[in-house]
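Worksheet: one structure, shown below.
Excluded from the complex is one protein chain; the other protein chains are retained at their positions.
So, subunit A:
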Amino acid sequence: MPFGNTHNLVKLKFSSEQEFPDLSKHNNHMAKVLTPDLYERLRSKETPNGFTLDDVIQTGVDNPGHPFIMTVGAVAGDEETFEVFKELLDIVIQDRHGGYKPTDKHKTDLNADNLKGGDDLDPNYVLSSRVRTGRSIRGFCLPPHCSRGERRAVEKLSIEALDALTGDLKGKYYALKNMTEAEQQQLIDDHFLFDKPVSPLLLASGMARDWPDARGIWHNDNKTFLVWVNEEDHLRVISMQKGGNMKEVFTRFCTGLTKIESLFKERGRDFMWNDHLGYILTCPSNLGTGLRAGVHVKLPNMSKHAKFEEILKRLRLQKRGTGGVDTAAVGGVFDISNADRLGFSEVELVQMVVDGVKLLVEMEKKLEKGQPIDDLMPAQK
């Protein structure tokens, strides 16, 4: 929560030892990295917007985590967080993103033509395809730290830019606080509506403050391109449709994103991006591409196979339930998506999903016929 500028100074009257959090029962990336020495070195720092070390780590202190699921335990309050608290966040990023080094460079590739195939995933198995990412507007604080005025400014700029979209991207904005009952029901039926966060991981970082002020949903008339404003990030951009034509979904995704970016630029605004961390988002887990490309796919046999987890790991994919993160699979239908975000380009990640899902469906078909799948086992990507 944004304390006044002087709060951190007052804190410095106490010794580092007196302030150091009790992380003895914690299992998250921040808790694994934050030593008393590191805390001491960083505690007197602040970003130019007044975001402090304790602001970064509060969610990780308040949410010890789960023995099996490793959460990040830290958030950014602004673009500068990743610089000022580099010593902590570089290691957190390295742990979370498969050894990504502070000197590594991240490549961005939003040219959908570079994707091979992806237009022929079997719709008898692949029920829907979706690509999402996030974008932050440079010059504004991120959801954990922004003031109401900043959040409203982000909303206003976003609406202006989105209103200028044309063709199959033309659409409409629905502010959460002005929505009619009918609009709300429609958005729920379309599976578009997002609600006030309930996860303590998000709440503890302060992102739900002032809900639902300046939050809203924009979508195109075709309901295939959707933008969330001021939820966990400034913008979450989603392209989706029924069936298995991931190529089409990704093409719309790239076209839409590129167009939105140019509309912001026309208005003197850039997205937060640099050549080391790629696109800057609130959660360090979403750095780089911030991209999750996924399908809802029927794998009732595959999912019961002893090697399912191993295969997913080798394909660099992850499974989730059909309600999204932290939900269970229903009726053998899984959400399968890329596990990586940083260190691979958008095209590379979507390629992994396309190739991987194709293989999984092939394996599923074999298992249906009672045939073995050993010869189809992939190598580690």
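In this section, contacts are C-beta pairs under 8 Å (C-beta built on N, C-alpha and C of every residue); 3 or more make two chains touch, one makes a residue touch a chain; residues count from 1.
Please note the rule applied: contacts and distances are computed from a predicted model.
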item: Record-based protein name (UniProt) of the chain missing from this complex, from "Aspartate aminotransferase, cytoplasmic", "Glutathione S-transferase", "Calcium and integrin-binding family member 2" or "Creatine kinase U-type, mitochondrial"; value: "Creatine kinase U-type, mitochondrial"
item: Which of A:27, A:94, A:108 or A:147 contacts the chain that the document leaves out; value: A:147
item: Touch criterion as defined above, residue of A:213, A:248, A:261 or A:355 at the omitted chain; value: A:213
item: Contact residue for the chain not shown (choose from A:177, A:242 or A:265); value: A:177
item: Hidden partner chain, residues of subunit A it touches; value: 1-11, 13-15, 18-22, 49-50, 54, 58, 61-62, 147-150, 152-153, 177, 203-204, 208-211, 213
